[in-house]
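Below: one structure in structure tokens.
All protein chains of the complex are present and in place, except for one that has been dropped.
Moving on, here comes chain A:
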């Protein structure tokens, strides 16, 4: 529309009329613009790839009613604020920022634009126009920890950690607890890569573990490089992280934890379209369909597969919580009493290993 004084007046008049008639001004004329900020490239085959799958699912679901845009490989830190602001200025009314490090930039931009809705993944800061969402990855870790404990021959399980934040520590503890439950001799070797995505470093970390006798590797980093390293070594098992990583079936990848963001994105975009969107803190797991366990391949014996699936089902219907006492802290002091379950607040601030894991969490 050409904008001159006359059309401006006319559109103002139309808007006023519509407002008087009680017709929502926003809807119908233009699609809702939804923005996504990604920390890695869409082609990482892991974390960001899954978020983009969620975006595509939402786009498919709503068709012409929404328009989605994304920016990939946005560095965590000051530049993120610029990227998010730019997205607001380009007309996005709902913006998903999909990495922990975007928390402060998102909160800052949200404070400046109270009319725009923001959703930040895996953080803890909320505002009337800033919601958070996360997935209970530790529920999936419990399942693959069980498989790992059964599959290891050397009784050494490796865990490639990204950064020492609660989410990763939950994963290490959860997988270790359940590996040890089925195999009391199991030991956990942790390497901190200090990156979410660096294929060469992840491959080197996997190789260092394999050289030291680790034969099952769990990763909390996003590339498929550890899978390739395990494949080359042979006789080493891995699990897909964030994405199914199906290219490495049936071995070394014997199962996977899949982040399934599509349903959540569809639900929240629908709320924004209906005008019912409200700030919240959502933390879904296996039961909500946000965490999926990928196909357990034929390399896993049938009884182990059945055991893992039963565990996943119990977690899914909430009859079992992966952090159920008795559990001690690493130094031997009691944490959870018999039958006691960890609260969400405890888990979101988790900063210690459970008993049996050696090594220290870097400060």
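Basically, a residue touches a chain if its C-beta (ideal position, glycine included) is under 8 Å from a C-beta of that chain, and two chains touch if they have at least 3 such contacts; residues count from 1.
In this text, contacts and distances are computed from a predicted model.
Choosing from "ABC transporter permease", "Anion-transporting ATPase", "YCII-related domain-containing protein" or "XdhC Rossmann domain-containing protein", the protein name stored in UniProt for the chain missing from the display reads "ABC transporter permease". Residue-wise, the contact with the chain that is not shown comes from A:203, picked out of A:84, A:107, A:203 or A:347. Across the entire complex, the residue among A:37, A:143 or A:228 in touch with the chain not shown is A:228. The chain that is not drawn here is touched, among residues A:41, A:263 or A:287, by A:41.
Note on the undisplayed chain: of the listed residues A:64, A:115 or A:211, the one touching it is A:211. Residues of chain A in touch with the missing chain: 40-41, 43-45, 73, 158, 189-192, 194-195, 197-201, 203-205, 207-209, 211-214, 223-225, 228, 232, 247, 358-360, 362-363.
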